[in-house]
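One protein chain omitted, others in place.
Moving on, here comes subunit A:
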Amino acid sequence: MFRFLLKRLFVALLVALAVSSISFSLAYLSGDPAIAIAGAGGSAKDAELVRQLYGFDRPIIVQYTDWIGQALQGNLGTSYYFSMPVSQIIAERIPVTLVLGSVSFIVALLLALPLGIMAALKPNGVLDRIALLIAVSGQAVPSFWLGLILIVVFGVWWNLLPISGADSWQGFVLPVVVLSYYALPTLMRLMRASMIDVLQANYVRTARSKGLGMTTVILRHGLRNAILPLVSVAAVQLGILLSGSIVIESVFALNGLGRLAWESLLRSDLPVVQGIILILSLVYVLLTTLADLINAWLDPRIREA
C-alpha cells in the first residue's frame, strides 16, 4: 500500500508541474499582457514601461523558471491588479469557494445516494421515474437561468434570502441549491446503474437467500461494491465544484476562486491566474489520488493491479 501511495504521489506531482507549465504559456496566448495591463487607453509607451517593469521582455522560459522557483518556496508573486501578494488574495477568496463547493457536494451526495439506491430497487418504477426526471432536468436547466429564477422568487418577490454576497450563511443557500442540483444527476445516475449491477450479483442473491433483510443487504453488501465507481467520479465532481463555478459565483456575486480566475484572465493578471491554476491542479491531483487510495482500500484487488 505504501509503495502504491508513493508511486501515485510522484505521478500527481508530475501532473501538477505539467499543468502549471502549460497554463503558464497558454496565458500568453490571449494577447500581449503588457498591453492588457496598460489598459484600454494605455499608449504604446505605457505598455513598454509595463513590459520592462514586469519583466515580460525576458524569454518565456526564464519567466517560467523564475516563477516556479518562487512558487516552490511558497511565493506566488504579486497581483498586478490588486498590488497584493497572490497568496493573500487566494487565501481571502478560497474559503467562499471551499464552503460553496463542499456544502454543494455534500448536499448533492446526500440526495444522490438514497435517490440512486431507491431508483435501482425498482427500475422503471415510480421512484425511478421521479429520479430520472430530476436527473434530466438537472442536466438540461442551465445553472445561470435557475440561479436567476431563484433570485427573482426568493430575493425579489418573497424577500426571503440574500441575492448576492457571502456576508451571512443565508447567502449560500441559493447558490448551494443551484450547484448541488447541477452536480446531482451524474452522481445519482451512476449510483443507480452501479447498484442495479450489484443487486444482480451472485453474492447479493446468496445474502438474500440466507434470509437477510433488504436494508441490511443493501447497506452491508451492496453499497460497499456499488460505491467504487462513484468514488472516482465524485472526486472529479468535487474538484469541479471546488474549482469554483464561475457562473454561480458571478450570478450570486460570491467572491470565490472561480470568478477571480476568470476575471484575472481577462485582465491578464498573470500571477493570480498562474497561482490559481497551480493550486487547483494540485487540488484535482490530490482528490483523484485520494479517490484511488479509497478505492484501493475498499477493493484489495486494485492495490495489486
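The criterion applied here is as follows: a contact is a pair of C-beta atoms (placed from the backbone, for glycine too) under 8 Å apart; a residue touches a chain by one contact, two chains touch by 3 or more; residues count from 1.
Convention: contacts and distances are computed from a predicted model.
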| item | value |
| --- | --- |
| Missing subunit (named according to UniProt) among the choices "Sulfur acceptor protein SufE for iron-sulfur cluster assembly", "ABC transporter substrate-binding protein", "Mg-protoporphyrin IX chelatase" or "Pyruvate dehydrogenase E1 component subunit alpha" | "ABC transporter substrate-binding protein" |
| Per the touch definition above, residue among A:Leu6, A:Ile22, A:Leu53 or A:Ala91 touching the missing chain | A:Leu53 |
| Sole residue of A:Leu6, A:Val62 or A:Val152 that reaches the chain not shown, by the stated touch rule | A:Val152 |
| Subunit A residues that touch the omitted chain in the full complex | 30-33, 35-36, 38-46, 49-50, 53, 81-84, 89, 92, 110-111, 114-115, 117-118, 144, 148, 151-152, 154-156, 158-165, 170, 173, 214-215, 218, 250-253, 255, 259-260, 263, 266, 268 |
